[in-house]
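Below is one structure, written out as structure tokens; the observations come after it.
The other protein chains are all here in position, but one chain of the complex has been omitted.
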Amino acid sequence: MSTLLEVSGVSVSFDGFKAINNLSIQIGEAELRAVIGPNGAGKTTFMDIVTGKTRPDEGYVIWGESSVNLLTMSESQIALAGIGRKFQRPTVFEAQTVRENIVMSLKNPRRPFDLLFGRQADDTEYRVRVVSDEIGLTDALDQTSGALSHGQKQWLEIGMLLAQDPRLLLVDEPAAGMSPAEREHTTDLLVRAAKTRAVVVVEHDMDFVRRLNCKVTVLHQGSVLAEGSLDHVTKNKDVVDVYLGR
Amino acid sequence: MQSSFIARNPSVLWFLLALSAFTVLVSLLSEAGGSALISTSFLKTLGKTLCLCLVAIAMDVVWGYCGILSLGHFAFFGIGGYAIGMWLMYERTAEIVTTSLDSNILPPTPDEITDAIGSQIFGVVGSNDFPLIWAFSHSLTLQLLAVVLVPGLLALVFGWLAFRSRVTGVYLSILTQAMTLALSLHFFQNDTGLRGNNGLSGLQNIPGLEGVPQATVSLWFFWASAFALGAGYVLFSWVVSGKLGSVIRAIRDDETRVRFLGYHVESYKLFVFTLTAMVAGIAGALYYPQAGIINPAEIAPIASIYLAVWVAIGGRGRLYGAVIGAAVVSLMSSWFTGGSAPDINLGVYVIKWTDWWLVLLGLTFVAVTLFFPKGIGGLFDLLPRRKGDTK
Partner (left out) sequence: MLRCLFAVMMVLCTVTQAAAQDLQSILQTHAEEVASPSRNSVGTLLDELVASGLPQVPAFLEQWSDKNVWQRDDGLFFIGIEEDDVLALRDVDSGEDSTAAADGFTQLKPNGGVRRVIATAMVQFQLLDPDLTRRETAIASIARRPEAAQLAPLLASIEDETDAALRARKIQLANILTARFGETVEVRIAAIESLSADVSVEARAVLNQILSTREGADIEQPEGNLARLLNPLEAPDTYYAKLVDADLAPAPQSPDDIRRALEANIVEGRIGDIPLVQMDDPTLRIAAYAQLADAGVVPALITPALRDAALARHVFYDLYDEPDPQITTAAQTALSSVEARVGAAQVADLTLDALSLASIFFLAAIGLAITFGVMGVINMAHGEFIMMGAYTGYVVQLFIPSYTVSIFVALPLAFAVTFGAGVVMERLVISRLYHRPLETLLATFGISIALQQIAKNIFGTQARPLTSPDWLAGAWVVNDVIQISYIRIAIFVLALLFLGVILYILRRTRLGLEVRAVTQNPGMAASMGINPDRINMLTFGLGSGIAGIAGVAIGLYAKVTSEMGADYIVQSFMTVVVGGVGNVWGTLAGATMIGFGQKGIEWLNPSNTLAAQTYMILLVILFIQFRPKGIVALKGRAAGD
């Protein structure tokens, strides 16, 4: 399994507070990975750094076979390079229909004039269908996405990520606020997605992580505390201390 | 593609129908149309109102659709007016000067003509040399290009600087307001070469049309304004519908998210900002020949604020809302401040509308912002929806 994303020696501090401290993580191609850790462990900041939202003070983020340095790229360039991100709060464009949301995310030329003058590709409808079937929202395609339930919005957002056809999916707390049935559906979605691409899931909920059944990285105070299967890390004394000891 | 565009936007058709009907009606009632129920000065007011509607839909696209509360679009409008005003003033003065020089015994040399025109135009600011920015004022084609290109370039440069450094929201509004202030201060200076606070005047006299009565010229300008508004409406409807519109509205709602979808948000904002600035320039170029005079006070920040007020009262995020807002508020403004509104006698105090209209407008605006964020256009949502209209 070749390495898709390599984060090495990254540190960042906000007004003296070290949010990330010499963090190194490697993600392989077509890998499902769960990142867990207590509040303030640096999970979201880690995603911010990979997607270009936050610039680290030191360290490298290397991407893909040709070893591109992500730190020199803008958010949109990183997204175009094949990294998709789902935010903690579902952020779909609520004023627009589910279809518009998906069409916007489809992998197509993305410059203004392409959109204004370019003809709509013939297979657009087919590609929208594939995504909507995957997330189970085909019936709701023409609904305003603001009218969707919380869980449906989460799926729509995952669908939008899939429509982008990224090589790496960063998913921030996908199961938050979901009913057990919805969680199951979400787990299936992520596991299926991870067959063809790398998926990194940040999550609090241990049950959810257990169901993903994948390699787990535990973050604490901005660096990796433990890595391995869930059973392996839950037996790690440091991890137990961090989660239970305080 | 085009048919599907109209099909997807039935409001465009309705709007064009209404606009055509209005144009025909006004033409028939105008002096040139024979019945003279609409005086030439009111015809000019209507023509100017159409231009204001055009700049208002531009404002609506940049603000209502793209979420950039620009307080600079009326400045672009004014620049368009200045660009065409330079040609009008130069050409008109040249005609007058040539006529008067014809009485000379010797035929005038080019230098003599230029000097005479220069002293006619710039005498008020104590100069008779042509500043550099008047270099193209003799050419209608070049000045017409300037109507579009100068606002466009200014918007492009300013927008590039502002969007690049991720200035958003209220910061951007303040920055555009500062830009507008700087521009109007710049235009106020005599050194700028645009006649300082005198501005450009006599713009209603169109060179080459001396023989045509003002009533007819005004009607032509009214038609031109109506055509420009119609064309602008179609253009912007096309821009804000479809995938580009989808992305633009997405940027308004959550810019960061759009960025993570791989769109270069700055290009989109810059595209919208520049395009609307260019249309604002065109609107200004049609407005000021009907107004007859332009001076730097026209581009002061407050003018751009009023533009935002019109759009907000009319209803953001729908083009016809902007048209309604601009038309209703600007016509009411000229009615109230023109002194034709009846004063209200309260016994102890007489409310003079010339004094109190702005107070009413300000408070109305607060009320609209608080209680009717959708504006007048929001009333259309209350209409019963027909089947198949849900899209």
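Lettered A and B in written order, each chain numbered from 1.
In this text, a residue touches a chain if its C-beta (ideal position, glycine included) is under 8 Å from a C-beta of that chain, and two chains touch if they have at least 3 such contacts.
Everything quoted here is computed from the prediction, not taken from an experiment.
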### Query
Which one, B:L132, B:V170 or B:L382, makes contact with the chain that was left out?
B:V170
### Message
Considering the complete complex, identify which of B:V24, B:L145, B:I344 or B:V359 is in touch with the unshown chain.
### Response
B:V359
### Query
Residue-wise, where is subunit B in contact with the chain that is not depicted?
69, 104-112, 158, 161-162, 164-167, 169-171, 173-175, 177-179, 181-182, 185-186, 188-189, 191, 256, 301-302, 305, 308-309, 312, 355-356, 358-359, 361-366, 369-370, 373
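Everything below uses one rule, namely that only the chains that are shown with their structure count from here on.
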### subunit B partner contacts - residues on subunit A that touch it in the complex
51, 53, 74-76, 79-80, 84-85, 87, 91, 93-96, 100, 103-105, 110-113, 115-116, 119-120, 142, 160, 164
### Summary
subunit A partner, complex, touching residues on subunit B are 1, 239, 242-244, 246-247, 249-250, 253-254, 256-257, 259-265, 267-268, 271, 390-391
